[in-house]
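Take this structure first; my questions come after.
Missing here is one protein chain; the remaining ones are kept as they sit in the complex.
Right, chain A next:
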Amino acid sequence: MRERVVITGMGVCAPNGITLETFSQALQTGKSGIEYHPQLRELKFGCQIAGRPVIEASYLNKYFTSLEQRGLNSSGLVYGVIAGMDAWQDAGMKPTEADNTDWDSGVIFGTGILGVDKFREAIHLVDEGKTRRLGSTSVIQTMASGISAFLGGKLGLGNQVTTNSSACTTGTEGVLMAYDRIVSGKAKRMLAGSCSDSGPYVWGGFDAMRILPRNFNDDPTKGSRPMSATAAGFVPGSGAGALVLESLDSALKRNARIYAEVLGGAVNCGGQRSGGTMTAPNDIAVQRCISEAINQSGINADEIDCINGHLTATTKDAVEIDNWCQALGRSGDTFPYINSFKSTIGHCLAAAGSIECVGSVLQLARKEVFGNVNCEDIHPDILKRIHPSRIPANSLKIAPEVIAKASFGFGDVNACVIFKQFKS
């Protein structure tokens, strides 16, 4: 019999909350983490609003030694270590002792690109002929796997320790990679998560593609408008999310608190065919991914109570809703509740999937469905497919049993995971 997999710990470092509790409150009340960034105006960005976790310098002392903090200039690494270590602690786990490696636990912590600001420092020094001034910190803060390496070392983990990368699908894909590893009996516990740097060097390329909103610089909290008729592009974000996935057997033996069960899921790619491109999804692939996730999870489409969509606040939101309708065979008022946390955190890119998985599981734990902000004017094409009651504006005290969470990314890649209230 295949192992059941449960979630026993979570951590988050999001624009609207850097602890599980504050993040949870923020999603419950619709508190936005989107702010105006003067630096983006100075750099002549069209979109000058963004989501960035707010972290006091002294807060880092809990996570990084004073030596590690010297020359630390990799925001994604900071967010990832905070979220990852918090998740491990939340699961009731501790770093191992000095001469003890935990062979049964591993890390899959993804990112799109790590330590961009640190890399910029290095580029300037190299160009000035001062390569030796890079010191020892340049590589470890800019290698993509720096984040999984830091976490693996801090916690003493000896199973697979790696970093995945699949654009905005990264975090959700990582959860499924961790799930697979536990289901196959290769690990007892996996810390799954993802992080994304903040700042102009990450966000600039998207601004250049003209897919970020330019008309909300004076009203930042209104800028991220998933499912809205006035959605004008995604607001760039940053941060990290982390979940501890564990075999049910191991969780029960440890008497660990169980947030939810991971029933299964699917990842695929549209091959950039049938309308799919580097930047747009192949709808057939999206629908297949959702259907396969449901099949893999051993449930019926009717059992899904709530969807946490990818829903970035572009014109593609209506297409995504249509894909869900077709994949589930549900529409109108039989469609599940649906929400997008991007309305308050923006699109956290490689970190989006993991932060939103944490938010999705919090809904199961808190027995509620979080509301959506900034879609009081639901897009007419969405209203043609589903009833407006399915898009709650305020959080509902309704306990969902099954939540589907999907992420889609550049490269035409898709991931969908199914979470369920845990019942022994």
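Annotations for the structure displayed:
Going forward, contacts are C-beta pairs under 8 Å (C-beta built on N, C-alpha and C of every residue); 3 or more make two chains touch, one makes a residue touch a chain; residues count from 1.
In this text, contacts and distances are computed from a predicted model.
Of the candidates "Acyl carrier protein", "Heme exporter protein C", "ABC transporter ATP-binding protein" or "Pyrroloquinoline quinone biosynthesis protein PqqD", the chain left out of this view carries the UniProt protein name "Acyl carrier protein". Between the chain not shown and the residues A:T137, A:T170 or A:T314, the one that touches is A:T137. One chain is missing from the display, and on chain A it is touched by residues 65-67, 70, 98, 132-133, 135-137.
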